[in-house]
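Of the protein chains in this complex, one is absent; all others appear in place.
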Amino acid sequence: MSGILASMIDGVLVGAVYGLAAMGLSLIWGVMDVINLTHGAMIALGMFCMYLLYAATGINAYLLLLPTIGFGLVIGLVVYWMAVHWVVGRSMLMSLLSTFAVNMMVIGIGTAVWSTSPYNVNFVLPGITMGAYTFTGNHIAAAISAVVIALALQLFLYRTRTGKAIRAVADNREAAELMGISSTAVLSIAFAIGIALACTSGALVSTLFPFTILSGAVYQLKSFVVTILAGLGKPFGALVAGVLLGLLEGVVTPFIAVSWIPLIEFGLFVVVLVAFPQGIFGKRATA
Amino acid sequence: MSALLEVRGVSKRFGGLVAVSDVSFSIAEGEILGLIGPNGAGKTTLFNIVNGVYKADQGSITFAGKDITRYSPDKVVHLGLARTHQIVKPLNDLTVLDNVTVGACFGREYLDMAAARKVASEVLQQVGLGDRADLVARSLTIAGKKRLEVARALAAKPKLLLLDEVLAGLNPTEVATMIELVRKIRDSGISVLMIEHLMQAIMSLSNRVVVLNLGRKLAEGLPDEVVHNSDVVEAYLGFPDIVDKLTRTD
Partner (left out) sequence: MILRRPFFWIILLIAAGFIYAPLHGNNVSLREDLILIAIAIILASNLNLMIGYTGYVNFGHIVFYGLGGYVGLYLTTVRGWNLVLSALVAGVVVSLCGFLFGLAILRLRGAYFALATIGILQAVQAFVSNFDPWGRSTGMYLSFASYQPLGGARRALWITYFLIIAVMALSMILSLAIKNSKFGLGLFAIREDEDAAVVLGVNATLYKAIIYSVSAFLPAVAGALMFFKNGMIDPSIAFEYMLSLEGIVMLMLGGQGSVIGAALGGTLYEKLRSYLLTSPVLSNFHLVIAGGLLLMVVLFAPGGLIGWLYRWVPRSRKVIE
């Protein structure tokens, strides 16, 4: 029995990272009604960013999260001006396709540079041992990092002027513009933050599991499941939903082969979409 | 003569908001019923309930003898109940003719393409869009788009037409043309339920008027009676003789 408990706790820890990843997706979706199909690729880029930074400097991986966030912000701005700015407000199909095109390009370049061999970030924190089970330090640190960043995001959105501007634009872009808020500036910042969150979650994942340029796709699906579960607009909702997903995985993995997991998550995805039109916590965006 | 449409005790709430509360009225064949009231009174919601977009929480709706309370909008059209939207919904990338052909194809008579095209052309002539048949719908002016809404609904050969603020956004000339069109529609045997704010139109077109306020029916009767009803004046019109002043033709 305690084997399952250990698996569940582990799932909760990893789930916090899922929640972090989902926050990025949810923010962009909620603010500009764009479904960011580069999400998986950005997570993968975050993984490689951490890998490169750590290989170059050897500094504590968790301190390296800060430059990773910076990297994410820059990449986010680039992608925004390349593909997203021009499709905001156009049909959903166009924004799906344009972000999708960028995804293809990033994966293509990534494969050319790094091929599809697995990579690893060998930074290990000592774990905590309770009885027969050891919880790896990395998992704990990742969960803590995710929660800290979520808190920071919440503070940013609710306590700063820019954050308020972002929420205003998310609510009603035209009205916000009429109030003097430059929606382009806000959208680009919001998008950049969303990408930074994705990269950061990728960086955290890189300390937990081996990865390839294609690993982002798995986390993208999880992010979608979490975002749909949580509804949009509340970072903490995404965090909680992520933890729930992680918990579910923890309960299920001791019993079922890993290859069935996509099937289960997809099933969950459809069930939630159909049964909870409003998400469990927040508002569901029009799709 | 039994009523064409009977709405009985219809109520609808959205979460905590009661949009429509215990509304009942009926429409006879060949009449125009005006539906007026302040914004937010529940008029469009009522339309949505009648044509099946929303399901009533309580009450029933009977059309041409059939209970359509649970019907979806596409089934309702097949029975002969068509509607236009307050905010027009043209099928933007299709031509004006194709737009109206959709109405004819999937309406009460469920015509095949060739027959539907013919009906569509005729209807376009009737509403005055005949010369713009091959234009793409998105390129029409707002007045044109409003007429397109009406044309699409007419092509479905309805027995009852629901018009939702079909005059909003039109200039005086366009308003006059549209009023004539509505009158012609009624004269051709189609009953009309129209939501309108333009009192001049309500007075000149309606056989009877129903007033909604805060989701409830406030008054019902002949246009003259209703506009002089003190509750209606207080809730909506503002001044007791305003309608007389507005519709004076000297």
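Chains: A and B, in written order; residue numbering restarts at 1 for each.
Basically, contacts are C-beta pairs under 8 Å (C-beta built on N, C-alpha and C of every residue); 3 or more make two chains touch, one makes a residue touch a chain.
All values reported here derive from a predicted model rather than from experimental measurement.
Trainee: Among the options B:L46, B:I61 or B:V77, which residue touches the chain absent from this view?
Mentor: Answering carefully, the residue with contact to the hidden chain is B:V77.
Trainee: Just to verify: which one of A:V12, A:V31, A:L45 or A:V87 makes contact with the chain not shown?
Mentor: Checking each option in A:V12, A:V31, A:L45 or A:V87, the one touching the absent chain turns out to be A:V87.
Trainee: With respect to the chain omitted from the figure, which of A:G3, A:G89 or A:G108 is a touching residue?
Mentor: Once the missing chain is taken into account, the touching residue is A:G108.
Trainee: Residue by residue, what part of chain A touches the chain that was omitted?
Mentor: 35, 82-83, 86-87, 92-94, 96-98, 100-109, 111-112, 221, 224, 228, 257, 259-263, 265-267, 269-270, 273-274, 286-287
Trainee: Would you write out the residues of chain B that touch the absent chain, in ascending order?
Mentor: Output for chain B: 51, 53, 72-74, 77-78, 83, 85, 89-94, 98, 101-103, 105-107, 110, 112-113, 116, 152, 156.
Convention: only the chains that are shown with their structure count from here on.
Trainee: Which whole number of Å gives the spacing of the CA centres of chain A and chain B?
Mentor: Comparing mean C-alpha positions, chain B is 48 Å from chain A.
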